[in-house]
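Yeah, one chain of the complex is gone here, protein chain that is, but the others are all in their spots.
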Amino acid sequence: MIIVLKPEITPEEQAHLIQRIEEMGFKIHLSRGEHRTIVGVIGDEEALRSTALEAFSGVEKVVPILKPYKLASREFRHENTVIDVRGVKIGGPKLVVIAGPCSIESRESLLQVAKVVKDSGATMLRGGAFKPRTSPYSFQGLGEEGLKYLREASEIFDLPVVTEVMDPRQVPIVERYADVLQIGARNMQNYSLLSEVGRTRKPVFLKRGMSATVKDLLLSAEYVLSAGNRQVILCERGVKGFEDSVRNLLDLSAVPNLRGLTHLPIAVDPSHATGRVDLVAPLARAAVVVGADAIMLEVHTSPEKALSDGAQALRPEALRRLMREIAVLEQSMDVVRKIESEGAFA
Amino acid sequence: MIIVLKPEITPEEQAHLIQRIEEMGFKIHLSRGEHRTIVGVIGDEEALRSTALEAFSGVEKVVPILKPYKLASREFRHENTVIDVRGVKIGGPKLVVIAGPCSIESRESLLQVAKVVKDSGATMLRGGAFKPRTSPYSFQGLGEEGLKYLREASEIFDLPVVTEVMDPRQVPIVERYADVLQIGARNMQNYSLLSEVGRTRKPVFLKRGMSATVKDLLLSAEYVLSAGNRQVILCERGVKGFEDSVRNLLDLSAVPNLRGLTHLPIAVDPSHATGRVDLVAPLARAAVVVGADAIMLEVHTSPEKALSDGAQALRPEALRRLMREIAVLEQSMDVVRKIESEGAFA
Amino acid sequence: MIIVLKPEITPEEQAHLIQRIEEMGFKIHLSRGEHRTIVGVIGDEEALRSTALEAFSGVEKVVPILKPYKLASREFRHENTVIDVRGVKIGGPKLVVIAGPCSIESRESLLQVAKVVKDSGATMLRGGAFKPRTSPYSFQGLGEEGLKYLREASEIFDLPVVTEVMDPRQVPIVERYADVLQIGARNMQNYSLLSEVGRTRKPVFLKRGMSATVKDLLLSAEYVLSAGNRQVILCERGVKGFEDSVRNLLDLSAVPNLRGLTHLPIAVDPSHATGRVDLVAPLARAAVVVGADAIMLEVHTSPEKALSDGAQALRPEALRRLMREIAVLEQSMDVVRKIESEGAFA
Partner (left out) sequence: MIIVLKPEITPEEQAHLIQRIEEMGFKIHLSRGEHRTIVGVIGDEEALRSTALEAFSGVEKVVPILKPYKLASREFRHENTVIDVRGVKIGGPKLVVIAGPCSIESRESLLQVAKVVKDSGATMLRGGAFKPRTSPYSFQGLGEEGLKYLREASEIFDLPVVTEVMDPRQVPIVERYADVLQIGARNMQNYSLLSEVGRTRKPVFLKRGMSATVKDLLLSAEYVLSAGNRQVILCERGVKGFEDSVRNLLDLSAVPNLRGLTHLPIAVDPSHATGRVDLVAPLARAAVVVGADAIMLEVHTSPEKALSDGAQALRPEALRRLMREIAVLEQSMDVVRKIESEGAFA
């Protein structure tokens, strides 16, 4: 940690600051420049982080040097983490496509969509039984009944399933039926929930909050990891922006940005990001070539009857077309990775 | 609800759309302009909201006419709601100042701060026992032990207390010790938690999420209200922005904006908004004259030793000065309100 | 245009509003719902736009129906505009790559980079002679001298050149040397400059402002188009966001979003968007498959000696690798477009 002192700091203020830091067991390294004096603090930065060094008189700014997350960082683990979900490997060389309806609406409609998903070539099924809805008057999901339908669809079509859990008290139930536990964007900083899914042994699909930085997302992953669950998939799904013609702003730079910082697999959800079906296919394609490990898509057999988010759901024929496009781009990405690796050894 | 049709919509598409809306029990009112045809839909807009009208071919955009919240709206209740917290009235003619430490760190330090708060003239005490921290390695609060100290401080100094609840399972414990249940910004869309505090009879202090619009905040209040708890205090505490010299952007326009839309009391927290103690007093003053019902402030007897958010905590003497400034401005606001009321009858 | 009336509007207020609109030559279409009365206004919406209908008592909100731009809209011109820059066609079936240094620093260094650009297979050269720099103390560009070097490099390597113009008074000079006139993000709403380049016959490369919506960008294009210059290339280059590990947030959804709204060609600049060289290649690839017509890249032979924006400049070998990747993805896009066109006829 580096502390920049104000030019007008008094000798007493400076002595007081240094004394306090040394009392906490840190070593000090003073460096006097032309305009500012800088204090390098040597020791466990974490211990210092919660101390309000900015609250000392004479301190101009405090610059942390280390990253505040550990288990999630690439320094902690150099190779990419691959998560095996009943044979589907997320984070490995093959892109995983997760598709399904926003909400589970009925047994029939779910089985219909699951068949479409399976036939299209996607390898995981999504569907919400507990829905976080902005309005208390909107459809809130079928609850455990929905989870049963999801399990049934999973068995019939041999598709591992991912579904959202919203409440620490629901974790045992959702864990019973789901293969992957999803934490929604609105709950990315629901730390009780993160700790609770951290105590399970099911992989966690963690969506980035709408106003979370990449660092915030990794700190939320750290909650799960530090509770003992090392299987976390990060998901970019759009952040809050000022553009009023899309719901959120899909931050595709987050994929290569995260790739450098973490060993965890990275997914992209273009459906929730934009809320507009006409933008889903182009952005799904972009997610493939920007290097995502998984893509999550919403599909509905008749979007205009959907109980939630119909405006962003792909129709079956659109999903089939998109899956063919993704297959073509995946092949290109094999070539791209070869070209990139030449650079790495150059 | 109004539906704007694309100019290229076919007669079949238009007939299909209209048929579907009429099947759902709505009346249709067609209006053909020079460039666009517009469909007015008459009936309970709420029922239509979850239908993906944008998913119909030929629909250009859908414009809702009514507000999506009811119980929180000023149309539902015209007079301001006044919430009585053990004699302290929030939403009435007198501004309420809530002050205290970010976290409860020990019995002694809490009692010290509580005395400072009481002596300064503030009328409620704040302090966190369960702390939502971005990093799992930061101090997470003293838990129930902290709540006991808070209760004790409340009794000794006759100050009602507000404290955060982060988990639906903690609601019964927190309810036992606290006078007001705070929902933090990160949990504003934690709907399980909102419903749970909605089932208590304790007032709820609901902080605006960092990327929540004013409408989102009112919809979150609606969760609490519709669960049966009619005592909700809304709190502006800064939204996410691009300015990198402050933590968040305090949106003071939200106060008069909300005032027009809702009957619920409105508070402002300038400490968390900025994260900088030098900005707290000016923004607290601004909150008074923009018309807030309550102001929440962080105080610490030695900010540089605080276990959380020390950089934004007022020292005791700064709190005392600010309370004197607030008193002066409150008197001015009596005159301002008189002048404004001339306008209302003009 | 649709006007939603407040429920408490008085008959006098309503009559006054309607009378005023009718006086302006518009027809009125009243539609009374259960909760709100809606006024449809029929006639030239543009004429009404500048009238402050919200300023009338009793008006709750005003909803425009038509888009505020015309010449830029796909309704005005259905087929894509293809712009021919000395034989390089932007907006046609082939992706155009524009590469070069941020600033022109010397004759030698420019010729060096131009050779790298040519050899890599890119087909246009960029380079700034007039630089808009945040600080008045930063290198401001070589001015006309730089333009001469640019022209020379253009002739030697047979590469059309694009360069920024910042001031209406510079337009004649820049026009003399450049093939395409670039308007930078900071000048996207510099209307004098837009009108001035609109009077030239050189294509205009218009960068989206950092806080401009897609609609704002099209309105700025409309300034150029309505001044008589029909050759405008729109460029997404990142918008302002809260993420602090990248300079701006590249909004790739803008490409398909704009594609639906306008016939103008669309470019993407991943270098300025992120400010980080490690993110440029992945986002350039994403730009190809999201459907961009052109990509603008910064290249430098020794980025650590660059006088501006070195941190985002590709080294020559990185450009060569990226050009090979782009070539692979372009081939895939031919297949993708075929698949998409099946959908369009389905």
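The first chain written gets the first letter, and so on, giving A, B and C; residue counts start at 1 in each chain.
Criterion: a residue touches a chain if its C-beta (ideal position, glycine included) is under 8 Å from a C-beta of that chain, and two chains touch if they have at least 3 such contacts.
Predicted model only: the values in this text are computed from it and were never measured.
Touching the missing chain, out of B:Leu17, B:Val39, B:Leu71 or B:Ala281, is residue B:Ala281.
Checked against the hidden chain, the listed residues C:Gly127, C:Pro203 or C:Pro303 yield one contact partner: C:Pro303.
Against the chain not displayed here, chain A makes contact via residues 2, 4, 7, 29, 31, 33-36, 38, 40, 42-43, 45, 63, 65-66, 75, 240-242, 244. Where chain C meets the chain that is not shown, the touching residues are 20, 46, 49-56, 68-69, 132-139, 166-170, 186-187, 189-192, 195, 209-211, 216, 219, 222-223, 226-227, 239-240, 276-277, 303-311, 313.
Residues touching the missing chain, restricted to chain B, are 211, 213-215, 239-246, 249-257, 260, 273-274, 278-279, 281-283, 285-291, 317-318, 321, 324-325, 328-329, 331-332, 335-336, 339-340, 342-343, 346 (touch as defined at the top).
Basically, only the chains that are shown with their structure count from here on.
Averaging the CA coordinates per chain and comparing them to the mean over all protein CA atoms picks out A as nearest.
Compared with chain B, the chain whose C-alpha mean position is the greatest distance off is C. As a whole-number value, the distance joining the C-alpha centres of chain A and chain C reads 30 Å. Here the CA centre of chain B is 38 Å from the CA centre of chain C.
Taken residue by residue, chain B touches two or more other chains at 240, whereas all remaining positions touch fewer.
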